[in-house]
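A single protein chain has been removed from this complex, and every other one stays in its place.
Labels for the chains are A, B and C, by order of writing; each one numbers its residues from 1.
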Amino acid sequence: MPSEKHKWYIDHTSPGTAHIYGIENYIRSFQTRYQQVEIADTEMFGRLLFLDGKVQSAESDEYIYHEALVHPAMLMHPAPRRVLVIGGGEGATLREVLKYQSVEELIMVDLDKEVVENCRKYLESWHQGSFNDNRVTLYFMDAREYLENENGAFDVIISDVPEPVEEGPALKLFTNQYFELIKSRLSEKGMFSLQAGDTSMPFIASHSAINNTLNKVMPFVRPYRAFVPSYNTEWGFILSAPAEMELPSTSLFDKLVEERKLELQYFDGETARAIFALPKDMRKRLEEETRVIDDNHLMPIY
Amino acid sequence: MPSEKHKWYIDHTSPGTAHIYGIENYIRSFQTRYQQVEIADTEMFGRLLFLDGKVQSAESDEYIYHEALVHPAMLMHPAPRRVLVIGGGEGATLREVLKYQSVEELIMVDLDKEVVENCRKYLESWHQGSFNDNRVTLYFMDAREYLENENGAFDVIISDVPEPVEEGPALKLFTNQYFELIKSRLSEKGMFSLQAGDTSMPFIASHSAINNTLNKVMPFVRPYRAFVPSYNTEWGFILSAPAEMELPSTSLFDKLVEERKLELQYFDGETARAIFALPKDMRKRLEEETRVIDDNHLMPIY
Amino acid sequence: MPSEKHKWYIDHTSPGTAHIYGIENYIRSFQTRYQQVEIADTEMFGRLLFLDGKVQSAESDEYIYHEALVHPAMLMHPAPRRVLVIGGGEGATLREVLKYQSVEELIMVDLDKEVVENCRKYLESWHQGSFNDNRVTLYFMDAREYLENENGAFDVIISDVPEPVEEGPALKLFTNQYFELIKSRLSEKGMFSLQAGDTSMPFIASHSAINNTLNKVMPFVRPYRAFVPSYNTEWGFILSAPAEMELPSTSLFDKLVEERKLELQYFDGETARAIFALPKDMRKRLEEETRVIDDNHLMPIY
Partner (left out) sequence: MPSEKHKWYIDHTSPGTAHIYGIENYIRSFQTRYQQVEIADTEMFGRLLFLDGKVQSAESDEYIYHEALVHPAMLMHPAPRRVLVIGGGEGATLREVLKYQSVEELIMVDLDKEVVENCRKYLESWHQGSFNDNRVTLYFMDAREYLENENGAFDVIISDVPEPVEEGPALKLFTNQYFELIKSRLSEKGMFSLQAGDTSMPFIASHSAINNTLNKVMPFVRPYRAFVPSYNTEWGFILSAPAEMELPSTSLFDKLVEERKLELQYFDGETARAIFALPKDMRKRLEEETRVIDDNHLMPIY
C-alpha cells in the first residue's frame, strides 16, 4: 500500500539538511584507495555518479556543469593547442575540450585510476569515447607532482577536482602555492578555470576562500556559477589568468562559439551574461573574505 | 550513538526526489480550510513556513525571493501610487512594496485568513509590522472575485500565489482569461509581476506554460529566476506589462534603486543582469512551449 | 561531516511507519515476472533478501524463522517420509527438513524460478547446498495446480509463501478451498504448517483471518509466533492437522529433538513453550475474528 520506492540514496549537505534520490538500480558500488564510488540509475536524472556520498555528475544535466567549466576558459584563449585537465574522471571535461579543432595535445592527470576505468565503462554518455582520442594522454598520479616535474607550458588548464571541504589529497590543489605553480605553467595567453564548490549562501565558505586565494595569485579572477538541477544548488567556478584582461561581451562570446563551430546545449553569450553576473549578497560575501588557503595551514573549509 | 537529529520534514519534489530538513522545533502545525500549514525552526535556514508539504519561505533567504518578486516591477513604473498584492500571506511582499515612498494605497487580497493571522504572529521577521501600515488594506477573499468587482486601476500588481501544480483555487489565477482581467485593471504604465514556479529543467513545465500564457496576453513579458537556497532550486518569476518596453540596463537599475532610496540585500543592477539573462537550454525550452492555460481546460501542470 | 551511510532501503509497513536499513552493498536487483527482488548486504543483519519492498530473510536470523516454521510440524509427525514445501525459495526450509533422516522424498513447488536460481547463487548460507540433495525435486509452477494434479499423500506440508496482504498469486494459497485441498493430500498422521503473517497487534488482521479460515477446515489448529530481529516484529505461523491431537510438552519436544539428532539454534522444548503460549490481547483478538478467506471473495487483507 505505501510508497513504491524502496532504494534511496541520502546525500547529506549538512547535519540538518539532505537531498534524497530514489534509486532505480545500483550499477556499481566500490571503494577505491581514495574514495567511495557509486554509479546508479534514477528516474529523474538518469545515471548518477556519487563520490564519498555526494552527487558528482548526472546524465541529465552534466552538460551544464561541464560546458560551464570548460568553455569560458577555452574561448578566451585565442587558439588553445596544449591543454591540461586535472581530475575530471568522467571524461566529459575531455569531451568538451576536444570540440576545439585547435587542440593538439590534451593531457589528463587523475589520481584515481579505478574511478576513471569505471567511468570509461559505465558512463559512456559522458565521455563519448573521448579517452580514445589520439590527442589525449592520461596520467594516473598526483596533479601537483605532475606539474612540478613538467616544464612545458599549457594554453589552458582546467581543474575538476573535489573542493577542499574534507581531509584528503584535493586539499593541496587549492592553495596559494599550488596556484603559483599553475601560473608558472601557463603560456603567455594562458587561462585557468576550476570548479570551486557550492555558491549557495549557506555553503559558500569554500568557494569564497578559493576565490580569495586565487586573487592573491592571478591578476585576472572571475568567479561565476551555474545552477545544476541534480546538485540542487548553484555550483561555483572561477576563471583566471596570469594577465589582466576583460570578459568578452555577450555578442563576442556568441561570435567565438560560432567561429569555433561549437555545438553546445548550455553555454552561449546570454548564458555567460547570466553566470558571470553575481547577485549583490554573493558579491558582498566574496568581498569580505579574508582567508587564504596556504600549504602551511591546510585544513578543510566549510 | 547515531544521529542527533530526530525530527525531519520531508519535502517530496517528485516520487523519486525529496529534500529533507532537520527540525529543531515545530512552532505551529494546522490545517486551514485551504491548506496544511507548518511553521518550524531549523538550524540552517532559521524559521521555515511549509504549505501543503512544500517549503514556502525561509527566514534566512526570503529576502531573495521577495526582492526578486517586487523590485523589477516597482522600479520600472515611474511612480507607483496604487499597488495590489495577491496572496503573499507572510507579509514580506508588503514590506518590500512599502519601501517606496510613492505608494499611497496598498491592497492585499489573500484567500486564507488563518494563514495570514499566523504569519502575523509567528513570522515577525518577514512582515516587520507591515500589516499595521496605514497604507495597507487587507481583504480575505478570492483574488479573481475581487478584481471582477473592483474598477479602479493599479500601477503595479504583484501575484504571490502557489503555482498551478495541483488542484486548488490557485489554478484559476494563471489562466489566459485571468491575465486579461489583470491587464484590464492596470493603469497606463502599469506593471504586473508574478511568482511562476520552479525553473529547474526537470520541473519547468509549470513555469513554461505560465510564461506562454502570459505571452498571449501581454506585449511585454520577461521571465526571470533567482536561486533560493532553502528551496534547493532556482525559482521563476515573470514580469509583464500591457505596453511594449525595454528592460532597464544594469546602470539604470542601479540609478533607480538609489533615487528611490531603497535598502536592499539582493537586488541591484548586476543582480538584474544575472536573473534576467537566461541560459540557452532554458530559453530553448520556453520557446518550444505551446500550452496555454485556459479557464475552459483547467488542469494541474507539472 | 554528516552520516557515513548513504544507501538506505526503506521498508514501509504502513503509510506512517517504516523500517530503514543502511545498505553496505547491493548484490542483485531485478524484477521477475512475479516480483521485485533485492539481495543486499548490511552491517547489522548480514545479507538480506527483499521481495516487493519487504524484508524477507536475513542471514543473521533466518534460522529463527525457518526453525520455527519447520520443526513443530516435523517433530509432531512420528516419522515423516514424504514432505512438500510450497514456496521457500531461499532453500532454508529445505535445509531444515533435510535434517530428518526419515525423509525420503522432498518436493518443493515454487512459482518463481528466477528467484530460486538467484537464491541458489547468492544465498549459499541459507540453503547450504540443499537444492543438490538427492531427495529433493523442484517444480516451478503454481502450488495449487500442482496439488490438484498430484494424488499421492504427504506426511508434512509446509507453506512458505507471502501472506495475502496484496493482490497476487499468493492470495489463492490461503483460502478455505485451498486448505481443504491441502487436507485431502495429507497422510493419516499428516501435519501442515504455514507462515502466516505479522502478529504485531497493529498488523494482525491477515494472521487472524488465516487462522480463522484454517479453523473451519482442520480439527487441530495452533497459531504461534516468533520474534525475528530483522523483521522488527513477531512473525506468525500456524500448525494444523486433519486429526485432533495435543501439543507435546516441553520435555517431550526436547526428547523428540534429541531422538532425531537435530542440531538447532533456536527451537527446543522451552522455545516451544514460549512461542505457542499467546499473550491475552492476541488470544482475544483471534477469538473475535469472523472473516473466512474464500475463493469466491478474494481480496487483500490488512
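We adopt the following convention: a residue touches a chain if its C-beta (ideal position, glycine included) is under 8 Å from a C-beta of that chain, and two chains touch if they have at least 3 such contacts.
Keep in mind that this is a model prediction, so the values were computed, not measured.
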Absent-chain contact - pick from C:Ser125, C:Gln177 or C:Asn232: C:Asn232
From C:Ser130, C:Ser200 or C:Asn215, residue that would touch the chain that is not displayed: C:Ser200
Residues belonging to chain C that touch the chain removed from view: 3-5, 10, 14-22, 42-45, 60-61, 63-64, 200-203, 226-227, 229, 232-234, 264-268, 270-271, 273-275, 277-281, 283
Hidden partner interface residues of chain B, rising order: 1-12, 14-15, 18, 23, 25-26, 29, 38, 50, 53, 166, 302
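Quick note on the criterion: only the chains that are shown with their structure count from here on.
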Numbering shared by both copies at the chain C-chain A contact, with half separating same from different: same
Furthest chain, CA centroid comparison against chain B: C
Cα-centroid distance, chain A relative to chain B, in whole angstrom: 33
Between chain C and chain B, distance of the C-alpha-averaged centres to the nearest whole Å: 56
Set of chain C residues in contact with two or more other chains: 3
